[in-house]
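Mind having a look at this structure? Questions to follow.
Omission of a single protein chain aside, the complex is shown with its protein chains in their original locations.
Take a look at subunit A:
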Amino acid sequence: MNAVDATEHYETSARDPAPSLLTVILDTNPHAWALLENSLPLSKAIANILVFLNAHLACNYANEVAVVASHNQKAAWLYPRVRQNTASDTDGDAAMNGSSAEPGQVNKYRPFRIVEEQVTQNLRELMESTSGADIQGTNSTMMAGALTLALSHINRSSIAWAEAHGADMAAAGGDVPPTGGSTGTDTMGEGLQSRILIVSVSGATDSAHQYIPIMNAIFACQRLHIPIDVCKLSGDAVFLQQASDATKGVYMSLAEPQGLLQYLMMAFLPDQRSRRHLILPTRVDVDFRAACFCHRRVVDIGFVCSICLSIFCEPPENGDCLTCGTHLEMGDYGAKPAVVARKKKKKKRVNGQSNTATPTPTPTPGP
């Protein structure tokens, strides 16, 4: 873009591998963590995740992390957090808030310390703001909101990185890069590499009402080549299986939650560039079957409304769609194939009429 001062940036970006941005979505649903209390309490899990974040930061000095909490009432940023009242410094460098640094921690590598302080502090605030009524009201987690927030931050970081490094990619201008099919290398090679790790504890049935937003976020990730890695501590969510399958991420359901750190370090630390050379622990049997809207049965063969794409397990009464109310024309489902009857007719006609019958064209179904 700016050819005048791009020379020095060009040299650095040519030599160094592009940094990567790791966004961790931490499911902080209190119900699910309470169930895990005996094997892996939240405090221990946080400690493990912080070590993992530090490991990611240590891989490359330009690497970035972001942490979003997907609570049961809201999705909130844990790091970097923007203070609404202090609009001074918002580029992720939030050291202004770290004034309460304990003197014992001065010897720690600064990025490590900032991340640790902010995450623990913000998480404590989040937990303190949660009242008993909030917990009783719902048992779900705001995964869709957390994914959307994470994607917005990734978008912002990619734009900022592209501007800073003079990348002439169309992505910098806000354009969606054309979704490269098999040759994703041109978009993967340069630019900020982003990925999302979901540490999930909630079960599947809780997030059923967020289906469309979650799917929208997954498709956005797919378009932007952002893999979604899923580390499942308890429960099993079909959405997340589909998410990691669609975005070519890693899905792991931990048999032993105590070993969280080891799983994180071994399976989730490599970035996209290293992953090309690794055999990843991916899942093969992803459940893609649909549940009908009328009885919630899992169907193999379903009927789909051509207007609103609702799925039914049997043709609805009177042919009216239950979701959008449109009257639907029913095909001859369940009827015998018409081939046999047609053949007979033809024979009769040929025999009954003159023998100079011109071949009649086969009747084509009308539009």
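The rule is short, and it goes like this: a residue touches a chain if its C-beta (ideal position, glycine included) is under 8 Å from a C-beta of that chain, and two chains touch if they have at least 3 such contacts; residues count from 1.
We adopt the following convention: contacts and distances are computed from a predicted model.
Chemist: Under which of the names "Ribosomal RNA-processing protein 42", "Cytoplasmic tRNA 2-thiolation protein 1", "Signal peptidase complex subunit 1" or "General transcription and DNA repair factor IIH" is the non-displayed chain listed in UniProt?
Modeler: So the chain that does not appear here would be "General transcription and DNA repair factor IIH", according to UniProt.
Chemist: Thinking of the whole complex, not just what is shown, which of A:77, A:161, A:251 or A:268 touches the missing chain?
Modeler: In the complete complex, the chain left out is touched by residue A:77.
Chemist: Looking beyond the chains shown, say which of A:106, A:212 or A:255 touches the absent one.
Modeler: A:212
Chemist: Please output the residues of subunit A touching the missing chain, sorted low to high.
Modeler: 72-77, 80-82, 84-87, 90, 138, 140, 142, 144-146, 148-149, 151-153, 155-156, 159, 174, 176, 178-179, 181, 204, 208-213, 215-220, 223-224, 238-239, 242, 246, 284-291, 293, 298-312, 315-316, 319, 321, 323, 326-331, 333, 364-365, 367
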